[in-house]
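Below is one structure, written out as structure tokens; comments come after it.
Only a part of the assembly is drawn; its chains keep their places, and the rest are absent.
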Amino acid sequence: MGNDQDLSPDAGETFEATGVTIRLEAFEGPLDLLLHLIKREEIDIWNIPIAHITRQYLEYIQIMKDLNINLAAEWLMMASTLIYIKSRMLVPQEQKGESGDEEAEDPRHELVYQLLEHQKFKNAAEMLHTREEVEGAVWNKPPADALEDAGEIVDVSLFDLLRAFHEVVRRFEEQQILEVNQEEITVEQMIQDIRKRLFVHDAILFSALFAESRSKRRMIVTFLALLELVRLHEVRLRQKRTFEEIHILKTKETA
Amino acid sequence: MLAVMEAIIYVADEPVKPEQLQEVFPGETKESLERALRTTAEAFNERPGGMAIREVAGGFRMTTRPEYHEQIREYLKTRPNAKLSMASLETLAVVAYKQPVTLAEILAIRGKKSSSALHTLLEKNLVAIVGRKQVVGRPILYGTSREFLIHFGLNSLKDLPTLEEFAQLASEQL
């Protein structure tokens, strides 16, 4: 199974614990592991032996931990879901039905629904994969040199636009840091620098501004520049609560 | 007119739609152009040549016939294109069937973070930003693009098998 972030070492290792052998494979997410366990043991999805499955699931997680493989939060969330379902299953039937006469819902129901849903999309993904293989077997002629470039419609997506803006801002920031690194900066230059940044960003973090100051002199210059901008009503400082981050914001006049 | 259409389908680097031909053939309706395009394709595909005209993403497009795949690859000396990973394909399947859909909704269905897979799909232009959901936080809605149809050789989203078919398959598998 191909995946973006490989969780496991070489697939194919096996381990034994409490009499069960699990082939150690990379599972993309907890649902994939559960589906694998259910299929391998030919478990009836409508009657999952939850204690058994939970034990195997926790063992897998333990091994991943032993191998120092970082598991994403969803793995631990699924573990607690399984443990929760297991505990609910232990509550005697009579107690469950007490409040109403309708049949109490099986605590496993939600999970079963999720597993079926997941399997459904895995099947759809397989179908797309097959189609991709087939389409990969046809070729197009190389694009012709455009005869004319007079077209008025452009072929750019919103994502392209956002990515371009991200690139511009990233370059701008690199440039600012380069300029700011000249330690002999004056208060006037620093004022200009803060103005420029506030033009690109709607707010700057106070801490971020000071983090760039390597010398005490720079810190003082930064501080004086900020005071001057506040005096000119070009910026205002905002802190939601004591000890929280201070934001430097543009005032209406400069916006 | 058929020979001209064939030539246009040949030079176009994307599927040719009937409405795009209205400036080339003034006075023709969209319907008559579509009929003519279809006749062109049928006539072209009757002969046992190396290419075919196919209907993809609502237009007509010329490609090589799949059976000559190996020899063409040998001639062009290319390696097989990088195929999408399973994570990307699963994410794409969710987008295709649940569109318009938010990142949080994809996460709920897949049971795992999907932002990097989605990022890949956006970069490959298979998925596009299609709007914002009118709920708190106004999250971005994603949908499949025209490129998606072309990449998977679909004429429209209706050509996809229904989700019910996969649901049935899933209950048989489990």
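Labels A and B are assigned to the chains in the order they are written; within every chain, residues are numbered from 1.
As a working rule, a contact is a pair of C-beta atoms (placed from the backbone, for glycine too) under 8 Å apart; a residue touches a chain by one contact, two chains touch by 3 or more.
It should be emphasised that the depicted structure is a prediction, and the values quoted were computed from it without experimental measurement.
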{"item": "Number of copies per protein chain type, counted over the whole file", "value": "A x1, B x2"}
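Note that only the chains that are shown with their structure count from here on.
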{"item": "Subunit A and subunit B: spacing of chain centres that average the CA atoms, whole Å", "value": "27"}
{"item": "Subunit B partner contacts - residues on subunit A that touch it in the complex", "value": "1-5, 28-31, 35, 38-39, 45, 72, 74, 78, 114-129, 131-141, 143-144, 157-159, 162"}
{"item": "Residues on subunit B engaged by subunit A in the complex (per definition of touch)", "value": "10-11, 13, 61-66, 69, 72, 76, 80-81, 83-90, 92-94, 96-97, 109-113, 116-117, 120, 122-123, 125, 128-129, 145, 151-154, 160-161, 163, 166-167, 169-171, 173-174"}
